[in-house]
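Got a structure for you, questions after.
Only a single protein chain was left out; the remaining protein chains are all shown in position.
On to chain A.
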Amino acid sequence: MGMLDSLDFLDDVRRMNKRQLYYQVLNFAMIVSSALMIWKGLMVVTGSESPIVVVLSGSMEPAFYRGDLLFLTNNRDEPIRVGEIVVFKVEGREIPIVHRVLKVHEKEDGTVKFLTKGDNNSVDDRGLYAPGQLWLHKKDVVGRARGFLPYVGYATILMNDHPQVKYAILACLGLFVLIHRE
C-alpha cells in the first residue's frame, strides 16, 4: 500500500484514456515545437543560422561582457566593413566567436576575405583560425551584431558550465507537463 500511496501523484495520468494521454504528449511536443518554430522563424527573418548568441568570453570587453545576449542578422548582400562586429565559425571549433573586423579585402567579383580581432586581445585572430587559415570568408559568418542585452545570458553560461543543472531542469519541466493535466 505504501508503494501505491507514493505514486498518488500519477493518479491524474492513470485515470486518462488513450486520447487524453496522446493529447498530453502532444501538448508537451507543442511546447517544444513552438520554441523551435519561433527560433526557425527568427532564422528566416534575420538570415542568420543562430540569430541570438551569448557572449562566453571577455575578449570583446568593454564592448561586450560575459553573459551579454547578442542579436544577429546576416544579410548576405550587405558588404562587410572594418569596425563591424561579426560572429563567425572556425573549422574544428564548436562555439562561434564574436570579434571585430580589422582588415577587409574585396575583389571585383564580390569575393571577400577579412581578418578579425577581439577588442580586449593583444593580437589578431590568426592564432584562433584553423591551422594554415589566414583569412575569413563570407561563408564563415554566422551573423553581425545588431543589438545586445546585458546579463541575460548568464543563465545560459551557468547551464553550459554545469550541464547537470540543464538536464535536471529540462527533465523536471518535461515531467511536469506530461503528468499535469490541463
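Heads up, the rule we're going with is that contacts are C-beta pairs under 8 Å (C-beta built on N, C-alpha and C of every residue); 3 or more make two chains touch, one makes a residue touch a chain; residues count from 1.
Keep in mind that, in the parts below, contacts and distances are computed from a predicted model.
Participant: Using the UniProt record as the reference, specify the protein name of the hidden chain from among "Casein kinase II subunit beta", "Signal peptidase complex subunit 2", "DNA-directed RNA polymerases I and III subunit RPAC1" or "Mitotic-spindle organizing protein 1".
Facilitator: Of "Casein kinase II subunit beta", "Signal peptidase complex subunit 2", "DNA-directed RNA polymerases I and III subunit RPAC1" or "Mitotic-spindle organizing protein 1", the absent chain's UniProt record names it "Signal peptidase complex subunit 2".
Participant: Out of A:10, A:29 or A:95, which residue would touch the omitted chain in the full complex?
Facilitator: A:29
Participant: On chain A, what residues meet the omitted chain?
Facilitator: Against the left-out chain, chain A lists 8, 11-12, 15, 19, 22-23, 26-27, 29-30, 32-34, 36-37, 40-41, 43-44, 49, 180-182.
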